[in-house]
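Reading through the structure tokens given below for one structure.
Only a single protein chain was left out; the remaining protein chains are all shown in position.
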Amino acid sequence: MRRLRNISLSLLAAVAFTSLIEAAEIAPGERRSGASFMSVETQAMQNDATANPGMLGVLDGEALWTRKPVAGRACADCHGDASSMRGVAVRYPAFDDKLNRPVDLEQRVNLCRVDHQQLPPLADESRDLLALTALIGRQSQGMPIETGADSRLQAFIDKGRDAFMRRQGQLNLACTNCHDDNWDKRLAGSAITQAHPTGYPVYRLEWQGLGSLKRRLRNCMIGVRAQPYSADAPEMVELELYLMSRARGMASETPAVRP
Amino acid sequence: MAEPDRTTRRQFLATAGAAVLGTVSLVHVGPVHATPDTMKAAIRDVVNGAAVRPGKVKLDVPPLVENGNTVPLTVTVTSPMSDADHVVSIHIFNEKNPQPNVGNFYISPRAGRAQISTRIRLADTQTLTAIAKLSDGSFWSATADVVVTLAACTEEAT
Partner (left out) sequence: MASALINVPATARRGDIIEIKTLMSHIMETGFRHTVTGEVIPRNIITNFTCRYNGDEVFRADLFPAFSANPFISFFTVATESGKFEFQWIGDNGFQETASASITVT
């Protein structure tokens, strides 16, 4: 019993020690989408637009896009057809001139609602907000992610990177420990991926529904027993920003299917 | 008598503490679960005492599923699907979900091909059974073993 404990303690120490060494970011040529870690069946579910459950959210989004509120304008009244959103989601999180900080796509939609439609903001993870971000994201399908090209974002990307590299929680793990250093291994039967958010909002089989990147990040933080960021915390957007800029050049898959 | 008790309790706490760090909590605290016996009863309800023979049915399901919430499966039955000889219905059963029935599918010669696909929930590693009823009243079956693991990072903080 004691021998077993000693072995597991030294294993923990080994993991801790190896991470004191500067964690190497994944080489651009080695980057792989989370889809490539999934089973053939789940990949097939994602690739068939009529069998991808995330597409139900896109359908809902199409209805919401043209729906006229009681007083005011529908999204379509300013933006025209949803296809005008092509290329938008792959630039997010983006710098907002008025707020002088980055905002993610969910925040952008709510800013539009409040500023231009005189409507209350949609709640995080609400069906309508997920439907709209799924619709907007879908318009960029297959396009390369461009997030972070704006130089004004650099300071925020750096803060997001610091958060990614920082140990946290009772398990004292940093995101990089798994997602940069151990992405070719498995954790309790599930593949550890490289954590590229190429397909959000994502239909996660575990949730049996669509969910945002923020929800997934909260899952991760709860997983290491850290206090998760709240949805509107600047740290959350900075981390999303870092993750998207880390995935720059990879193709957008929204709505992706993930286990 | 006090000494052995203390040692046992400390050992228990140590192993429990180690276990807490690594466990993932189950959300589905189910009532009485299906067992191989309730599954047999459910099958009896469908076949009404007729013999069920293995064969003609192919049950395609991944042997190791990524997530028990959504398991894709396909059932194919070899049949000419003619008026004289066709599949009437396909029934899927499981042995460890709270209920033994998964789904019943009713087709006719108009199907052309006796094949259905769907996605199901599996509570645990278990054996699935698919039974096809043919137009001559005979029943054929196939089984598949499926290993189900839990996701590594769930949302529950407990």
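Just so it is clear, A and B label the chains in written order, and each chain counts residues from 1 on its own.
The criterion applied here is as follows: contacts are C-beta pairs under 8 Å (C-beta built on N, C-alpha and C of every residue); 3 or more make two chains touch, one makes a residue touch a chain.
The model shown is predicted, which means the values in this text are computed figures rather than measured ones.
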Task: Of B:Ile43, B:Val71 or B:Ile131, the residue in touch with the unshown chain - done: B:Val71
TODO: Please pick, from B:Ile43, B:Val61 or B:Ile107, the residue that touches the omitted chain in the full complex.
DONE: B:Ile107
Task: Hidden partner chain, residues of chain B it touches - done: 27-31, 69-71, 94, 97-99, 101-108, 110-122
Task: Residues from chain A at the interface with the omitted partner, ascending - done: 48-51, 53, 55-56, 59-60, 63, 208-209
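Definition applied: only the chains that are shown with their structure count from here on.
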- [ ] Between chain A and chain B, tell me the centre distance in angstrom, where each centre is the average of that chain's C-alpha atoms.
- [x] 32
Task: In the complex with chain B, residue positions of chain A that touch it - done: 1, 5, 8, 38-39, 41-42, 44-45, 170-171, 187-190, 205-206, 208, 215, 218-220, 222-223, 259
Task: Partner chain A, residues of chain B touching it in the complex - done: 11, 14, 18, 21-22, 24, 62, 64-67, 69-70, 72, 149-157
